[in-house]
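All protein chains but one are shown at their positions in the complex.
Per-chain residue numbering starts at 1, and chain names A, B and C are given in the order in which the chains are listed.
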Amino acid sequence: MSSQENKKAIPGTIVFDGEQAMKGYALNKMCYSFNEEANREAFKVDEDAYCEKFEITDAQRAAVKKRDVLALLNLGGNIYYLAKLTGMFGLNMQDIGAQQSGVTLEEFKAKLLAAGEN
Amino acid sequence: MSSQENKKAIPGTIVFDGEQAMKGYALNKMCYSFNEEANREAFKVDEDAYCEKFEITDAQRAAVKKRDVLALLNLGGNIYYLAKLTGMFGLNMQDIGAQQSGVTLEEFKAKLLAAGEN
Amino acid sequence: MARLIGGIGSSHVPAIGNAIEQNMQSDPYWKSFFDGYVPAWKWLEERKPDVAILVYNDHGLNFFLDKMPTFAIGAAPQYLNSDEGWGLKPLPPFQGHPELSWHIIDSLVNDEFDITMCQEMQVDHGFTVPMNLMWPEQAKRDQIKVIPVCVNVVQAPFPTARRCLKLGEAIGRAVASYEEDLDVVILGTGGLSHQLDGERAGHTNREFDTEFLEKLSDEPEWLLQYSNLELAEIVGPQGVEMIMWLIMRGALNKQVTELSRNYHIPISNTAAGVILLENSA
Partner (left out) sequence: MARLIGGIGSSHVPAIGNAIEQNMQSDPYWKSFFDGYVPAWKWLEERKPDVAILVYNDHGLNFFLDKMPTFAIGAAPQYLNSDEGWGLKPLPPFQGHPELSWHIIDSLVNDEFDITMCQEMQVDHGFTVPMNLMWPEQAKRDQIKVIPVCVNVVQAPFPTARRCLKLGEAIGRAVASYEEDLDVVILGTGGLSHQLDGERAGHTNREFDTEFLEKLSDEPEWLLQYSNLELAEIVGPQGVEMIMWLIMRGALNKQVTELSRNYHIPISNTAAGVILLENSA
């Protein structure tokens, strides 16, 4: 898809294109680092210092603190790298699916089960 | 070029194809590490321990010890990575050109100057 | 000469790995999903391929945005797995077939595919879950040699469906020209419709997935009418992983026999599919 085509919005969806990638590079790099256990431990010991080291923006820092996935996506986060961050907070893909779509986990699961019954 | 085509030999030349790459991966990885100054220092402090860490073969180890570029190429070394190793020994591209073609540095330089006069 | 005996399309959600790990195959949530794999298990047991080419996408383990390849192919003696920062218990290393990898890479680059060659590569759940699903016993996974083919669906622009189908065709030619006598199976993994990110998280599309499965054997070009952006809208941004199945399909003969198919919603946040295609002789 060309950068022009990317501009066409999909409702409820943020396409992770070059524009998003430019915003989120440092944030995603931090999240990528969580593939290593030692880095996860360092983050847990001192979240602020860890974020500092990767030079993420204040807005990103605040969204990390709030575990706010939608905000992080808007600030350039990519869902696959973010999953490594939210995983540390004990949130799996269904938890963050519910969080983003603004429903409870049970409602989110029920919606998926319902899709299976059509 | 296909792997078949690669088999056709060029006199005095080793094409760095998949076959060579398989032989030389650990050796080239060690040489690549010399991009970092700390790694160059570690090598200089204890050459054997450094080679050990990268699990290069005994034959490669012996060729490193002898600074023998042709042997290293035959053992899967790639010239661009090897240049970082020989650089540590104070050998530049002209030095190793002379070494490989079996002439003195002066003769090697003279050959190149002569090519410029044709 | 090497022979491509068939292909399998399959989902690769991490939850599947957990279910296998915890032996939940007969659990009501899982039963109809795992039942769909019985024909593939029987076929693999009968045909015993020597090598599996596994077309998948990395989800942020081996590749970061500093060096994000469109198409990467492994040429390593073995491939390691890891916990990915959050998830699955790592599986033991997978055995490569670097000679065949290099043959395929040589052939593809000559065929004007701009491959990233990987002589060391960690494989994530996009690779390990299908391996675990197809060969649930470790002993079987130790026997089969693997060649990872990793496709970018993390960072747009992704390769077009058309390019993926062509890559598959080129892989088919490459395998057919390898001199050793080997039986090769190709797996295309990922999808089907799902959306992990955004307010629309949880989106699936049974109608589209069903048509995709319906067309895959005899009319794979059907998918080419959609751009990846259109596909993201229709099947969700992660549903675009279905282009991996096109690579698998492209590698097979023009004529294939569909031996089985299954479709099930939901597994975790996804619509899960499996299809087994045999190359006509």
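Just so it is clear, a contact is a pair of C-beta atoms (placed from the backbone, for glycine too) under 8 Å apart; a residue touches a chain by one contact, two chains touch by 3 or more.
Fair warning: this is a prediction, and the values are worked out from it, not measured in the lab.
Taking every chain of the complex into account, the omitted one touches A, B, C.
In the complete complex, the residue from C:Arg3, C:Lys140 or C:Arg162 that touches the missing chain is C:Arg162.
Checked against the full complex, the one of C:Ala40, C:Ile53, C:Leu100 or C:Met117 touching the unshown chain is C:Met117.
Listed by residue number, the positions of chain B touching the unshown chain are 1-2, 5-6, 8, 10-18, 21, 25, 28-29, 31-32, 34-37, 40, 69-70, 73, 78-84, 86-88, 92-94, 96-98, 100-102, 108, 111-113, 115-116, 118. Contact between chain C and the absent chain runs through residues 63, 65-72, 105-106, 109-110, 112-121, 155-160, 162-163, 166.
Where chain A meets the chain that is not shown, the touching residues are 1-3, 6, 17-19, 21-22, 25.
Simple rule for what comes next: only the chains that are shown with their structure count from here on.
Taken chain by chain, the contacts run in an open path, each chain touching the next and the two ends left apart. Distance from the centre of chain A peaks at B, each centre being the average of the chain's Cα atoms.
Centroids of chain B and chain C (each the mean of its C-alpha atoms) stand 39 Å apart. Residue positions of chain A touching 2 or more other chains: there are none. Residues of chain C in contact with two or more other chains: none.
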